[in-house]
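Everything below concerns the one structure shown next.
Incomplete set of chains, arranged as in the complex.
Labels for the chains are A and B, by order of writing; each one numbers its residues from 1.
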C-alpha cells in the first residue's frame, strides 16, 4: 500500500535534527513496528517538544494504570471518532484491532462506539469520554459517581479524564497540521 | 479571599507523596507566586504524570517560541473560554492581565475574544485557535495559509496548534475533576 504523499502540511523536519538521546527510541520503533510513526516525525519539527511528547505519551498509554492498554486505546479511538481525526483513527484503530484481536471492535469504535456490545463498565467509560469531549462543561458529579458505581477508583477517573483530554489535544494538532498516518496501519490486525 | 473548599472532586493527594526531585519545583512556585497552583496538586494524584505534565507545560508556555508568552496565554484563555473551563479562565486570565498589564484584555478574552481590538495577526491566531477547538475537522489549507499570510512560520503554526490542543486537554481534565483555582488568582493583575 503506498505511503501518503506528506507527513504533514508543514515542510518536513530533517531526521538529522533528531537529538541523539532520542535516536534509540526511533530505532526501537523501527525494530518493533517496522517504521517510525508519522506523529513523531511531525513533532520532530520542534525537538524539545518531541521529547516531552514521547514521555507523556508512553506514561499515558503504556505506563502503570488499572485501565488496560486496550481500554486506553478504546478511549483514544472513541474520542478520535467524535473529533473525526483521520490520523488517530487509523493509528489507534489498528491498535484496538491488534490488542483486542477483534477487528470488528476497532471498526465499531471508529465509526460509532454505541453499536459495540461492551461490558457496561467499558460502556460507561466511553460514555464519559464522549461527554467530556463533546460538552466538557456539562460533566457533573453524577457523571463522576456513575463511574465510581462501575468500580472505577479516583485514580481510574483521573486516567480516563487524562486519556480523553490527551486525544483531544493530539486530534487537534493532527487536524491543524493535516497529519497523515503511515500506510502500514491500514492492514494491521485485520485478522 | 477564601480558598475554595476543594482542589478537585477526588480525595486530595497527600503532599508527602511528592517525589523528591519535584520538591524544588513546588518550592519555586511558593517563592515566586506565594502558592502551589492547584493544578499541580491535582496531578499529584498520579506523580509520574505530574513530572511529565510539568515538563510539557513549561516547555509549551515558557520555552523558546516566536510566540510571546503573552500570546500563548491569550490562546490559553480564548480556548478555555470556548470550553467554559473555570480553572483555566481564572488562572490564565490572571496571567493575561499581568503579562499585558491590561486588565480589560483579560476580561475580553475570557468572555468573548471577538470584542478585543487586537492586531490582525493576533486576531487571526485566536480565530484559528477557536476554530481548531470548536470544529477541528473543518480546519483546512485556507486556514493554514491564512496564518502564514499573517507572518506565522511553520514552527509558529505548530506552536499555535499545540497550545490550542494542550488547553483542550487540560480544560477537559479540569472539568472532569471539578478542579478549583487558588483564590489568589482572582486579585492578580487587577491593576
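Keep in mind that, in the parts below, contacts are C-beta pairs under 8 Å (C-beta built on N, C-alpha and C of every residue); 3 or more make two chains touch, one makes a residue touch a chain.
Predicted model only: the values in this text are computed from it and were never measured.
The complex is a homo-oligomer: 2 chains are shown here, and the full assembly described by the structure file contains 6 identical copies.
In the analysis below, only the chains that are shown with their structure count from here on.
One simple way to say how far apart two chains are is to compare their mean CA positions; for chain A and chain B this gives 22 Å.
Of all residues in chain A, those touching chain B in their complex are 9-11, 45-46, 48-49, 52-53, 55-56, 59-60, 63-64, 83-85, 128, 132-133, 136-137, 139, 141, 144, 154-155, 157-162, 164-166, 168-173, 175-178.
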